[in-house]
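Shown here: the complex without one of its protein chains, the others still in place.
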Amino acid sequence: MSRLNETNTKLAREIISRYPRPKSALIPLLHISQEQNGYITREAMQHLGELVGVTSAEVYGTATFYEMFKFEPVGKYLINICGTMSCALMGAHELMQHAEKKLGVKAGGTTPDGVFTLAHAECQAACTEAPTLQVNYRYRLRVTPADFDKLVDDLKDGKLGDEIPQHGVLAKVRQVIAPEREVGAKAPEDVNDAPAWLDGKAAL
Amino acid sequence: MTIVDPAKTGEVADPNAVNITINGKPTVARKGELIIAAADRTEDFIPRFCYHPRMPSVGMCRQCLVEVETPRGPKMVVSCVTPVAEGQVVRTATDSVKKAQEGMLELLLANHPLDCPVCDKGGECPLQDQAFSHGPGESRFVEEKRHYEKPIAISDIVYLDRERCILCDRCTRFADEVAGDALISFISRGNDTQVMTFPDEPFSSYFSGNTVQICPVGALTAKSYRFKARPWDLDQTESTCTSCSVGCRTVVQSSRDELVRYQGVDIDPVNWGWLCDRGRYNFESVNSPDRLTKPLVKTDAGLEATSWSVALENAARMIRLALAKGPRSVAILGGARGTNEDAFAWAMLADKLGIDQRDAQLGDGLNPEVFNLNQATIDEACAASTIILLAPDLKEELPVLYLRLRDSAQKRKSRIIEFSAHDSGLTPHAWRTFDYEPGNQARVVRDALSTDEIREQLSRGQVVVVLGRANLAENEMFALQAAAAVFDAAPNAKVLPVLRRGNVRGAVVAGLTPQNDSGDAIDILRSAAAGKIDCLVLLGADPISDVADAGIVQRAFAQVKNLISIDTMLTGSNRNADVVLPAAAYGEKSGTTTNLEGRISNLSQKITPRGTSRPDWMIATELGIALGADIGVSSLEQLNQKLVATIGAFSSSKDPRSTRGDGVLMTRETPVSISSSSVKVLERNAYNLRLVVSRTMYDRAQSTLASPSLVGIVNDAAIHVHPSELARIGVAEGTTVRVGAEGTSIVAPIKANNRVHRGVAWLPFNHTGVDINPLLNIVGDVTDVRIEPIK
Partner (left out) sequence: MSKTYSHAPGFVAGDRPKIVTSRFEYSDSFTLERYLATDGYKGLRAALKRPAGEIHEDVKGATVLGRGGAGFPAGTKWGLMPRQVWPRYLVVNGDESEPGTYKDRLLMERDPHQLIEGCLIACYAAGLSQCFLYIRGEMALAQERVATALNEAYLAGYVGKNILGSKFSVDIILHWGAGAYVVGEETALIESLEGNRGMPRLKPPFFPAANGLYGQPTIVNNVETLANLPWLMVNGVAAYTAIGTKTSPGTRMVAVSGHVKRPGVYEIINGTTTFRDLIFGEEFCGGIRDGKSLKAFVPGGGSAPWFTPDQLDLPFEASRVGPEGSMLGSGAVMVMDETTDIPAAALTLTHFFAHESCGKCTPCREGGTWLERILRRVVDGEGTEADLQQLLEVGAMICPGDFPHAANKKLGLGAVPFPYEMTTICFVGPSAFAPVHSALTLFREEFESRVKKRVTIPVTAVGVSA
């Protein structure tokens, strides 16, 4: 079963409650499910559909639109090498060639031991520090072939355990809202009046 | 008061008129109208793929580009999303427009397989047609095209060929926004976008056939039609669907004297072009090899084929013998599946013979009085500010009415207040839902409508009650009492009666309804079971599978001396009949039919009746002659003229042309009202569950079973309860349980279903696998059952 486990289901309900409409929580919930299983499973999509009140097909439609969601297991470490213009100008293609040799897989492939998946990525918003890559969405900047080799070795040796969690774990810190501080989400149709601080003045 | 149409007199400026110019021609459009729609009216066809007039525009294909004059010169706009504006100058065929349209077609064809010769859509394909009329003539795309697995079955009915798909979003929009079954979706992104179901979950929508009809290419095709015909050998005629009483307008298409396809026709007052899958595909039963082609009479060796004259003589003899004992020795059941003319002919024959016992409803409807209440049309119901549902699940029984009401609730024009014992297709769209146990609905309605909030809502505008029979295991009076409670709160409320059978309203008004307090179908069957009826005529009726209490039917059949059946096939009911007369089916006969709102529209014959079968009216005429009771008509036209002249309600259809297209409403009479008599409330013992029996779209109806596209969809029966009841009963989902009531019981699997409210058990009617009749035998106003594990 790869539906959300109990803790994550509880978390999911909490996240859903923050939005005026449940479906809005879908992408965050997909992340949680990817965090739990490393990829998005069929059962997880069905479960999320139940949680936010849409069909599995709708969940599937949304999930497959976004690059970060994987529908098959990927390596423990997903290495995304940026190949867009700024990085390409600074040697991204050469870095990719080097990486393919080092890992023994082509871009898009996973090493036989299931530790690394190598992938092409589009602009990662670190263009001045080209070429760049992300391991499980943690940056490495101005990466030389030697840097790459060291990174791979360190990951293999478990030296980066704290810094780089396994694939799927997106943010190690989550938003927590204490109930007594939370204003609370309301469906738009249940809000008819101007917010209190406008003092009923026809502001705006 | 005189109402002046300013558009016609030109005297008063119409506030909704917008003057525009299309290709140099001045024209008057409506405020908010899209350019593409205005251009359709002026016959300046703008090519399009994603635009569909019954769905919100998505502006996705970009094919409908036209030029609009702006202060900064001509500007290209997408005509399916751009509304008209006063003084707008539109050009649909300038060089730059043509270039843009050609470019778009070239792009659309870039990845299209161009397999027209083997495509079902070939010959009627908007992509093919517009490629010729608005395309570049050649493609410069030399790259490898997208490849996908060739057609995959995405449901029992529909195939999907993704290579042909041009991603117009029509099917997915329809499924989500119109049908509310978002079971297909775009998946992936950009150039990899495709339409798909969730893996291994079929597109099991009751409305899936519409996606095939509106697909502008051959990406979605129907199993029933694959490789059946090419558009150029199709023959077609417009008609009306009689699978249920919504009366959707259709085009009936045939090839080589065989029905091959139905398509929905867009008429404003009824179906907007949509059909349900049952209505769309059960024409297959007309082509069934099991159709009766010759009259049959019972011999020692069973039913044997014979000639019409022998069969009619036999039938006449049986009726005559029975009549000799008195007119109450003969009864006629059925008639709701035929035309108005069929029903009228039989009513005339019955009149001539003095047969008062007749009923086109089979105990599962309501008192015909409902047709005399203050009537609402479908449009009026959809436009009402409050719609009160006291009805069965419309998605199951009157599917296209469900689409219409869903639409009006979705667009927030109307608020639905639903009273029910289990959730229906409309529950998610209801503004307020009130739960009742059968027997208590009048009280629940009265209490609910007396709150301030609801009273305020009722005062906002027109109230329409959608009134039907929600439960076959309760006395029909409960529904009427509940309706009366609505009238107490909203005296001006109108009623949309939702009795299910195709032409039940027409048949009842034409006279196939109890006369002189002769008793309804159930009374007739009781009287037969008591040995008081010698000859029973089944007019297209199959009471064994269609009357909730099949026990009484069996007892009746055991007692009647002679059973005469007029039907298209052998059924559970006529297998032991003495005479079976083969009837012409839908598509094989003409006439008119009446839908639930009283709209009279025509049926057209498209193919010759199978074998020697004949329309019901003709059988009535001939039987009359054989009985020496000639009803005096020899043609359908004559019969129709007589109907229109005799029965006031039909007088509005005097001109036969009025029944084409939108059809014409029956002449309305001054409405009567019903008042709430003292309401009896039936309390339930806490160990029991109150039984609800109702229909689903696919059951063992003859026309479903005889249609290859549909037969596989019929479900096995089960008793459904709220999930919390399972624990109380102490059984697991799916186990077989005993469902007992008053000394009788059945055995059925149990299902947890959170759409069934607590305290209620729901049993779908006429599903396969379990005989539920013992529970329906009980003579009582409601049925309470006790569910127990089987030791």
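Letters A and B mark the chains as written, and numbering starts fresh at 1 in each.
The rule is simple: a contact is a pair of C-beta atoms (placed from the backbone, for glycine too) under 8 Å apart; a residue touches a chain by one contact, two chains touch by 3 or more.
None of the values given here were measured: they were computed from a predicted structure.
Using the touch definition from the top, which of B:Ala37, B:Ala100 or B:Leu705 touches the missing chain?
B:Ala100
Looking at A:Leu11, A:Ile27 or A:Leu160, which residue reaches the missing chain?
The single option touching the absent chain is A:Ile27.
Going by the touch rule given at the top, which residues of chain B touch the chain that is not shown?
57-63, 65, 75-76, 78, 81, 96, 99-100, 103-111, 113-117, 128, 131-132, 135-143, 166-167, 186, 188-193
In the whole complex, what residues of chain A lie against the chain that is missing from view?
Counting over the whole complex, chain A touches the hidden chain at residues 18-28, 30-31, 52, 54, 61-62, 65-69, 80, 83-86, 88-90, 121-130, 134, 136-139, 141, 170-178, 180-186, 188, 191-199, 201-204.
Convention: only the chains that are shown with their structure count from here on.
Taking each chain's centre as its mean C-alpha position, how far apart are chain A and chain B in Å?
Whole-Å distance between the two chain centres: 47.
List the residues on chain B that touch chain A in their complex, please.
These residues of chain B touch chain A: 176, 181-189, 196-201.
So in the complex, which bits of chain A are touching chain B?
42, 45-46, 54-61, 64-66
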